[in-house]
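Removed: one protein chain of the complex. Kept in place: all other protein chains.
A and B are the chain letters, set down in written order, and residue numbers restart from 1 in every chain.
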Amino acid sequence: MVEPAHLAARRQHPDRRWWRPDWTARVALIPALIITIVCFYGFIVWTFIISLTRSRLLPVYNFTGFDQYARLFANERWWTSMQNLAIHGCLFIGGCVVIGYGLAILIDRGVRGEGLFRTMFMMPLSMSFIVTGVIWQWVMNPTLGLQEAVRDLGWVTFEFNWIVRQDRSIYTLAIAGIWQQVGLCMALFLAGLRNVDPNIWKASRVDGIPVWRVYLHIITPMMRTVFFTVFILMSAIVMKAFDLVVALTGGGPGFSSDLPARFVVDHILNRQELGMGAAGAFVLLCTVLAVISPYIYFELRKARGAH
Amino acid sequence: MNGVELRGVTKAYSGLAVMKDINLEIEDGAFLVLLGPSGCGKSTLLNMIAGLEPVTGGEIHIAGRDMTKLEPDERDIAMVFQSYALYPTMSVRKNIGFGLKMRGMARPDIERRVSEIGELLQITPLLDRKPSQLSGGQQQRVAIGRALVRDPVVFLFDEPLSNLDAKLRADMRVELKRLHERLGRTIVYVTHDQIEAMTLATRVVVLEQGRIQQNDTPENVYRRPANRFVASFVGAPTMNFLDGKLVRDGDAVLFDTGAGCLPVAGLPDHAAHLLDRPVTLGARPEHLVFDDAGCAAKVLLAEPTGPDQYVRVAVAGAEVTARTGPEQVFRSGASVSILADGARISVFDPDSGQAIL
Partner (left out) sequence: MRLNRVALYGLLIVAAFMLMAPVLIMISTSLKPMSEIRGGSIFALPTDPTFAAWGKAWFGDCTQAVGDVCQGLSSSFMTSVRIVIPALILSVGLGSVTGYALAAWRVPGANLLFAALLVGMFIPPQVTLYPLIILVRELGLFGSISGLVLVHVIWGVAFTTMMFRNFFKTVPQDLLKAARIDGAGFWPLFWYVMLPLSLPILGVAMILQFTYIWNDFLLGLTFGGRSGQPMTVALNNLVGSQFGEKEYNVDMAATMLTALPTLAVYLLSGRLFVRGIAAGAVKG
């Protein structure tokens, strides 16, 4: 073929450019790299260092070894908050999983207006923990709230004053928390249910297995990874829980509904106990890492597999 | 001038060598097919020529210049992918023009080039559609158009027809061949499909385990395979292999497997040194002839394919497949008489697998 003139003229080779595009890729990663190294891991180390010092209002760098940890573990409020974390964690995660899975199954049965139900179930999710806390504080108001409303209906001995009771206030956190997050669990479970091979349903119908048995013995075991994911996500939410306590109970009455995340912020920002707050933060971090490490391992194996 | 040359190219992934000392000269205007089973390294080799994968060692020269360290867009090449790899968010027009735009060509020039290519490939009515609105064959045309529009010195094709159905594949094969004849540009084409290799190539390179097994014309790759691997990979049904000795029996030559004999008619004189030593005989189905001068064999199964039929027979203690015309009827268990065409068979060294005839 005869080369057209305008193409022949073009046929000269450029010299190698001095700048390679993958260098640009490296440069583009610098902000994220700095944030990761400095603001995530560097700051964790910094907090750890502070936790080894006598720091109160401002960081001072005279080291006292693990004294702050000793003080922390001798602190009654810390133990209350850790105990509360355990109670709240079990109730909140358990409630979210059970109710969320239940709702997902109900929707999965093929109902009309599925979108409407889903929208309603997930609506609390779009609201902040502060909003959630304030709403529930009002609903559970002992003089004008739910208790009074039910008594007005005629059940005069009805009691629902947990929010002002030392021994019950921690349970109110779980109620408000579940209300807010159950939609997320429902969505995750529903996504899992929709991924189930439809042939399983056909096969079980041919075999005449009742629907509840299919869910119990076949579908639920298949949803292992979804349960796992939900558990991890809800754990992460529990450990960070700060806003909800502040808005709902303020940690009270007394410190009866305090949580570690609030303990830490309180000691760092208000109580001029920087060293102990840092120690608490570090203990909190270790708890988080202990819970999420299997998940991270999973995710990274998946990420590597995607290559 | 506008060929490709690979000098001692090697590739290793974390110490594991996948390409071992590849030396290959591709002439200007050649249609070179890299043929091999999946995992043989042919796509890696193509990606290295394209500059998409860095080489571990060696040099790659394109159009006489060392391009080993250059970026893909600095090499004056174009590539067509198995998955077409069209930009899903761009119209066909934009897809074809994208490379020109990236090279800073003025918009009216791009428009003109794109419509020329549209005419050439008869896709003008499709120019304003999105790739998702096209059929597989149309998408592949656009992908070819995207390569053509840049008018590179070398075209690289990575299994471009594998995602098409059989009929479309045959049509596109014809079209690619015409395109090559018309443009006269160098093409490097990767496939695992031997039909594509046979029909398209002016030169076939058979790869296996990161090594070049044979680099020859398609005819020679079929007729004179360099070793047992090439012999068995090329050709369907596959070549029959028999272990034994060639022995003289009066005027005739027999192949003695130890469990029986197969007459070999018309063995060339220069094969005399192969007599009386252990060898592997390679006979394609069409090299086995039903002839009364042959030796006794038993029909196991006949498979008519339409134009031909393949007959599975037991002979000399082995099972072989012979090709013959569709007229004769073979019943299972029938006795026949068969011989090998000595002018066309291959003989391999049983230890190294290399062809010795």
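By our rule, a residue touches a chain if its C-beta (ideal position, glycine included) is under 8 Å from a C-beta of that chain, and two chains touch if they have at least 3 such contacts.
All values reported here derive from a predicted model rather than from experimental measurement.
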In the full complex, the chain left out is in contact with A, B
Which of A:Tyr101, A:Trp162 or A:Phe282 touches the missing chain? It is A:Phe282
By the document's definition of touch, the residue of A:Val131, A:Val164, A:Val196 or A:Ile218 touching the omitted chain is A:Val131
By the document's definition of touch, the residue of B:Asp73, B:Glu116 or B:Glu175 touching the omitted chain is B:Asp73
Those residues of subunit A that touch the unshown chain are 21-22, 24-26, 28-29, 31-33, 35-37, 39-44, 46-47, 50, 59, 103, 106-107, 109, 111, 115, 117-131, 134-139, 141, 144-146, 148-149, 152-153, 179, 182-184, 187-188, 191, 229, 233, 236-237, 239-240, 242-243, 246-247, 250, 261, 264-265, 268-269, 274, 277-278, 281-282, 284-285, 288-289, 292, 296, 299-300, 303-304, 306
Note that subunit B touches the chain not displayed via residues 47, 50-52, 71-73, 77-79, 81-90, 98-99, 102-103, 146, 150, 158
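Here is the rule we use: only the chains that are shown with their structure count from here on.
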Per the touch rule, the subunit A residues reaching subunit B in their complex are 1, 7, 10-11, 13-14, 16-17, 20-21
Subunit A partner, complex, touching residues on subunit B are 63, 65, 69-71, 74, 76, 151, 153, 182-184
